[in-house]
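One protein chain omitted, others in place.
Let's look at subunit A:
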Amino acid sequence: MNFMKRAFLGITRKKGKSLILLAVIFILGNLISGAIAIQQATGNVETTIKERLGTAATVDMDYKAWESMSEEELETLEMEELGVDLIKQIGELPYVKYYDYSMTTWMGSESIEPYQEELEEDVMYGDEDNIPFSLKGINYAPVIDFEEGKGELADGRVFTEEEIKNGTSVAIISQKLAEQNNLEVGDTFTLLSAVYDYSEETGEETVLDSRDIVLEVIGLFDPQSGKEETESKEEDSDMFLMEDIDYQNTVYVPNAIISAEEQYYWEVYAEDDPEIAEMLEEESMEYYTPIYYLNNPEDIEPFEEEVAPLLPELYTVISASDQYDDISGPMESMSTLSKYVLLVAVIATVLITGLVVLLFLRDRKRELGIYLSLGEKRGKVVGQILIEVIVVAFVGITLSLFTGNLLAGQVSDTMMKADDTQEESYEGVIYYEGIETNLTAEDVIDSYEVSLNSSYVLGFYGIGLLTILISTIIPLIYIVRLNPKKILM
């Protein structure tokens, strides 16, 4: 008849009181369980969405801050450019897996035809000026698009550091573009680099100057992500088809080639415009938007914190998770609410369970006094009561684990539906390559799922049992202070 056996007898012989304690813990346990389930689910949404959004980040002008500036402030504002040195300095931070900074330009060609795919009626590819080829400058030799799975190298090779450094006339083109023009690795093709002048009066463009660029094909790529999307989303197939065609007509070249062409455009403009000529003397006309891929989504926050002080005025870090922050309102409000519910439920459990246990102990004062008169150690008497409470609490917590989870599912469904009526606005959304900007509140809500996973179960048992332990401490002080003589004689 040791204290453990006595504890079990205490539970089974006093069924009524055990059931009352069980009911109290079960009811309060449901609140705790529900709050934890909602907390976990909202936390999971953030992780899931941020993982989906990826680890890409860039540095650009803070347009919101710019718009909020007064006219006087704007007049005195001297914008600094984002220098290559700073881009590289940021790229050296430990959070960055790889990065690139490059320019893009469009060119036409008389020697090759752009890749076309049959589109539905009224949908045309290319424009009147016939500049269908997008040249994407590369500073990161292995090509980030291939590393991130946007495309896959199907034949040939990627750039070498030497080619990037020297601006060698080499290119990686899509396999379909190559097939259409009977090009293979090692072949060359010619693009037309033209400088246009736009007349506001007539609305027409005239070619001011042009020159040929001969590029050697060193590799062929096959688009990956666009392929999946065109297969899976039938509704938006035309849109994705357009994106796919755009990508098929993309030509990766060392960034120095584009830089040289930009220089050539400005020089042509400068011949006609002395203001531009003056500008060219004073500053470089190269504008880069860097793209950084971080090691994992959790790095975005510390990366932003570390980069912010390095940036010139009015520049900010833009990442995919910014968009989540913008539209995660319903999720945040639910997370906050569940935090308060959890706090209140824990406090209520401590107080109510503590009171119930104390009342039951007062009722058993004589029994406890008998144990003490028989020389039982107070620690073991405390242990007996703890076992009794914890066993009942364990049953109550286990039951409320399931019911609380169900309850949380129902409550959050209702709350989500109520918040779902909010209008979404895409006004002012700027597209950055590699950074998803089409995340909707619906995506966030779809990712929300109250589930019975191991972290929830462990979290609930941990918090539940700890709460019960705390609530039993005050009644246990009562036992420690018991005087057997006063009770029994």
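One rule holds in what follows: a residue touches a chain if its C-beta (ideal position, glycine included) is under 8 Å from a C-beta of that chain, and two chains touch if they have at least 3 such contacts; residues count from 1.
Here is the rule we go by: contacts and distances are computed from a predicted model.
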item: Protein name, per the UniProt record, of whichever chain is missing from view ("Cell envelope biogenesis protein OmpA", "PspC domain-containing protein", "histidine kinase" or "Putative ABC transporter ATP-binding protein/MT1014"); value: "Putative ABC transporter ATP-binding protein/MT1014"
item: Touching residue (missing chain; options A:Tyr99, A:Phe133 or A:Tyr371); value: A:Tyr371
item: Residue ranges of subunit A at the interface with the undisplayed chain; value: 1-3, 5-6, 9-10, 13-14, 366-367, 369-378, 483-485, 488-489
